[in-house]
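Apart from one protein chain that is not included, each protein chain of the complex appears where it belongs.
Moving on to chain A:
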Amino acid sequence: MKIPACRLADLPRGEAFRLDIDPPVSVFHTDDGELFAIDDTCTHQDASLADGWLEGCEVECPLHASKFDLRTGAVDAPPAKLPVRTHEVVVEDGMIHVRVSTDAPNLPPCVASRLAGGSA
């Protein structure tokens, strides 16, 4: 599934765009000009990584101290223990699209139970 996110021109370097699908996905434009898409929700607790601290190819959760590698989704340290999913980014005619991974997401317990309950 390829979903349009935003125009490349509207996403400056160092910024993130949150795509409000369920679960949400965020596109990051690094200071070096690269684009990456990962699941937006920290795997530890319900927090938006698009609000986080972007440095190089890593984003730090805005609440706690876990950092996720935008390239692989890997997490460096607690409190998060699981990686986030990564997604393919495609730019066509100046528009950023995300091809959402079909893998199961690693969502924090509170969000996972909400989705399982079907009351999103």
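Heads up, the rule we're going with is that a contact is a pair of C-beta atoms (placed from the backbone, for glycine too) under 8 Å apart; a residue touches a chain by one contact, two chains touch by 3 or more; residues count from 1.
The criterion applied here is as follows: contacts and distances are computed from a predicted model.
Colleague: Which choice in "YCII-related domain-containing protein", "ABC transporter substrate-binding protein", "Carbon monoxide dehydrogenase" or "FAD-dependent oxidoreductase" gives the name that UniProt lists for the one chain left out?
Modeller: "FAD-dependent oxidoreductase"
Colleague: Among the options A:47, A:70 or A:84, which residue touches the chain absent from this view?
Modeller: Of these options, the touching residue for the absent chain is A:47.
Colleague: Spell out, residue by residue, where the missing chain touches chain A.
Modeller: 47-48, 50-53, 62-65, 77-79, 81, 109-110
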